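The block underneath contains the structure these notes are about, expressed in structure tokens.
Just one protein chain is left out here, and the rest sit where they should.
First chain written, first letter: the chains are A, B and C, and each begins at residue 1.
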Amino acid sequence: MSLNTFGHLFRVTTWGESHGPALGCTVDGCPPGVELSEALIQPWLDRRKPGTSKFTTQRREADEVKILSGVFEGVTTGTPIQLMIGNTDQRSKDYGDIARAFRPGHADIAYHLKYGVRDYRGGGRSSARETAARVAAGGVARAALAALVPGLTITGYMMQMGARAIERARFDASQIGENPFWCPDPVMAAEWAEYLDELRLSHNSVGAVIEVVAEGVPPGLGAPLYGKLDSDLAAAMMSINAVKGVEIGEGMASAALTGVENADEMRMGPSGVEYLSNHAGGVLGGISTGQPVVCRFAVKPTSSILTPRRAVSASGEEIDLVTKGRHDPCVGIRAVPVGEAMMACVLLDHLLMDRGQTGGVRGRIG
Amino acid sequence: MSLNTFGHLFRVTTWGESHGPALGCTVDGCPPGVELSEALIQPWLDRRKPGTSKFTTQRREADEVKILSGVFEGVTTGTPIQLMIGNTDQRSKDYGDIARAFRPGHADIAYHLKYGVRDYRGGGRSSARETAARVAAGGVARAALAALVPGLTITGYMMQMGARAIERARFDASQIGENPFWCPDPVMAAEWAEYLDELRLSHNSVGAVIEVVAEGVPPGLGAPLYGKLDSDLAAAMMSINAVKGVEIGEGMASAALTGVENADEMRMGPSGVEYLSNHAGGVLGGISTGQPVVCRFAVKPTSSILTPRRAVSASGEEIDLVTKGRHDPCVGIRAVPVGEAMMACVLLDHLLMDRGQTGGVRGRIG
Amino acid sequence: MSLNTFGHLFRVTTWGESHGPALGCTVDGCPPGVELSEALIQPWLDRRKPGTSKFTTQRREADEVKILSGVFEGVTTGTPIQLMIGNTDQRSKDYGDIARAFRPGHADIAYHLKYGVRDYRGGGRSSARETAARVAAGGVARAALAALVPGLTITGYMMQMGARAIERARFDASQIGENPFWCPDPVMAAEWAEYLDELRLSHNSVGAVIEVVAEGVPPGLGAPLYGKLDSDLAAAMMSINAVKGVEIGEGMASAALTGVENADEMRMGPSGVEYLSNHAGGVLGGISTGQPVVCRFAVKPTSSILTPRRAVSASGEEIDLVTKGRHDPCVGIRAVPVGEAMMACVLLDHLLMDRGQTGGVRGRIG
Partner (left out) sequence: MSLNTFGHLFRVTTWGESHGPALGCTVDGCPPGVELSEALIQPWLDRRKPGTSKFTTQRREADEVKILSGVFEGVTTGTPIQLMIGNTDQRSKDYGDIARAFRPGHADIAYHLKYGVRDYRGGGRSSARETAARVAAGGVARAALAALVPGLTITGYMMQMGARAIERARFDASQIGENPFWCPDPVMAAEWAEYLDELRLSHNSVGAVIEVVAEGVPPGLGAPLYGKLDSDLAAAMMSINAVKGVEIGEGMASAALTGVENADEMRMGPSGVEYLSNHAGGVLGGISTGQPVVCRFAVKPTSSILTPRRAVSASGEEIDLVTKGRHDPCVGIRAVPVGEAMMACVLLDHLLMDRGQTGGVRGRIG
């Protein structure tokens, strides 16, 4: 079975392959009365789109989104919103070599084994191109969140490339948009540029860690026990292409802490409870506490590289495989806006579970 | 909203609080014709039950499971299986102090904010006691997997306590059941014993990392894109109490690898494809490849400690809180059988999605 | 697969067989803070329980409900509510004859074909005894609705037995509880008593039509297009044992109407829109309008009768089957409280989708 829908009440169903005519998603369950237009969604897509620097794939896609339903006279109607993005710059001939061969570390072989048939062009359904649909859906979620929870912000950035991590002391949010890596540490951004250039020229690729932080999240979001906020975030982030680990707050490092260290102590401040630390990453018992929600995920290096690797073909031949085509040397870069989009979708979904889609009767007569 | 069901076709709904009369779960979607009895489930529960060593809570619970439905003449009938476990050793008076106070790092405050009312005795619904129901459900999943996929094994162990990690070179699976920590490294087990004793006596607690490995998993399991095998595992593990991070294969460390390093190269062996490494942890594109499925998760230190921490009460008082009661100094220990149970449930669920519950007409006439 | 859960946000999972030790349900998603106790649920169960007149099965069950979780100090906590009802008066030996034979018109053969194994005692899972769990869940739904929508009422009654239908002109709601048939027409109640006595003595059974009306339903409930209020009601009612047809408003009779006749014309009244008729049964486009929601369903005659019928056995023998045991001559009678319970559950479910489970942050600090 395939399951191409995520969310409980705010449900996004994505569709489309890398080299088909188009891809997109149906966004179902968005509250009515939210201002929405293509112009409001497009900027989020522009952040993810390929071909914007030498550090991402050279495929040129405008990633222009069309709204086909669910919006009337500039506002959502509460009915499903269909978002479509055309594919325009496919070069399917690049993929002839892998029609019957399996890239090491790539979904090729798994799709072959499961389905017996696959659209191999550009990775087909397993391509990171699908994440354009997620970012479009995230744009809808952001518009709804802006209307429902003023002041809520979602910020993603890359904090590690290969073994090179940013220094928290140099963290400067204003730098995030100023370099091709969504890097909040300008010193590290420069270092990454040099490093990634080398890697690219040596036909290699590299992994990354992305952090997404949501501030202004109301307390009480999360549906324990199996729709916990952190559990849903973990599923959402792990569903992004190439992600191999997800952390909330201290994450894996929490194993090394003692209970005395890990306690987020509390005092009363002028506007209520104040926490003296945020090891929990804003989630306790699967429910938001009002602190910033902090989620991190690791993206493995792109498996499509120009360095030959030992592989096999569908007919059982042993081959040395070199992957041509246009690939991201660090696919983690473009995962930043995707992670933000998933955060937006999950938060809105949980907000709607607590507050409902309409909040009661909306229309009046007389 | 609360969502107390997990799984797509093999669905487990848990219920119960720490200090209520009982807890349990409904296991729905188990294939018919699987041999099942209380005696087959009980051993898994015995592995998780409290009070078995000085390193776990001293609460004494037999954790005796009763099957109330879904089994007839020793086999499952395909109808829902109700499993009930009595609570017998509650000491609710221990919890009077926290009826109106919130332990730092505990779900107390989040439940209070979300629901406005909570059963504070023993943590109520947020207690790790709920995981008994998961382990019972895992027992059912194991019985079904044994019937459907002979040779499939699931093994969990603790690989890190605090900053002390096992050495892979000393890994000895036969040691796992021989110490109170499910530790495959006997040297480290001894070290942990000493360390945890100290921590316990100094009124502190500590985190841990657990690894669960499934071998003999058929390829093709996983429902991309939003029911990916790894995505469902991430949600399952993150839903366990106190878990803050989940990894598949290389996990967070994959960020530091290059594409050349991370490629799991392939050759043909006598029984088909052989992989020369398993950085992927047995999952590519969200689908199992036939390699061992490797999942790790970090458990934060128990937040209920005897060392005073700064906290607040529901009435807004600033207090110094000491948590009495019987608590695990390293709750990660008892998370090992829970992680195994979640792995079993997720694998069976995906197997059923691919193969169906009955596989077609089961009964014959004449 | 079996699917033993219904509802979107207010989700009820039932379990149990006719002759097992107990049956029950988990009610998940009930809002927190609702007053609830066994005493509040029991009266609804008493309406459905068997053995109260000569017109229902002579099995004697107290149908005493126990709340095992989800309620603390008299109010719901927002966590799953486990309701358990013991089976006490099983006579499994009555069923030896049908262990390997299939009653015409009964689920026996279908369960056999699907699962290959079944608990044949008292119909096992397919027994109408399962509806006790629904009625208990309905009691929870009613308690929540009473808190959330003051003035909402749900009333069920039998309006047809065999070919004998009540006369609308004689409809008297106060009569419903005054006869063993939940009949609002006292003249017809007397006629039914005589007719059913005859049928019973001639080893026969008969069908019925039940109508359930909800008044005071807020407008706006319904999740078009595939969670329409009427669509969910149709599924809910059709899932009750022996139901073969479901109608909303005019129902099947709407086929015979013209558009001029069927229009529910509107005028403005002192408190808003007034409808001059209710052909629609309170639902338009799958959404409640504020008019009474009117739902009817037909229950086929009990298939277990003492008159011999031609049947086959699992080994392929042709037999003449007489069904011993204690059966309802008109199972429709006891379907009345079940229909009411399903209506309550569906309405609450939709109310929560529109308004959310908590309506926002519930707990305050300071």
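One rule holds for everything that comes next: contacts are C-beta pairs under 8 Å (C-beta built on N, C-alpha and C of every residue); 3 or more make two chains touch, one makes a residue touch a chain.
All values reported here derive from a predicted model rather than from experimental measurement.
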item: Which residue of C:32, C:50, C:184 or C:249 touches the chain not shown here; value: C:249
item: Full-complex contact with the absent chain, from C:98, C:209, C:344 or C:365; value: C:209
item: Residue among C:311, C:333, C:347 or C:361 touching the omitted chain; value: C:311
item: Touching residues (missing chain, whole complex) on subunit A; value: 1-5, 9, 11, 13-17, 20-24, 26, 28-29, 32-33, 66, 68-70, 72, 75-82, 109, 112-119, 124-125, 312, 314-316, 352, 356-358, 361-366
item: Subunit B residues that touch the omitted chain in the full complex; value: 9, 79, 218-220, 224, 268, 272-273, 352-363, 365-366
item: On subunit C, residues whose C-beta touches the chain left out of the figure; value: 1-6, 8, 14, 102, 104-111, 113-114, 125-126, 130, 160-163, 199, 204-209, 219-220, 222-228, 230-239, 244-268, 273, 276, 279-281, 283-290, 296, 298-305, 307, 309-312, 316-318, 332, 353-354
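Here is the rule we use: only the chains that are shown with their structure count from here on.
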item: Category of the chain touch graph - line, ring, star, complete, other; value: complete
item: Subunit A and subunit C: spacing of chain centres that average the CA atoms, whole Å; value: 45
item: Distance from the mean Cα position of subunit B to that of subunit A, given in whole angstrom; value: 27
item: Centre distance in Å when subunit B and subunit C are each reduced to the mean of their C-alpha atoms; value: 37
item: Where subunit C touches two or more other chains at once, by residue number; value: 9, 79, 352, 356-358, 361-363, 365-366
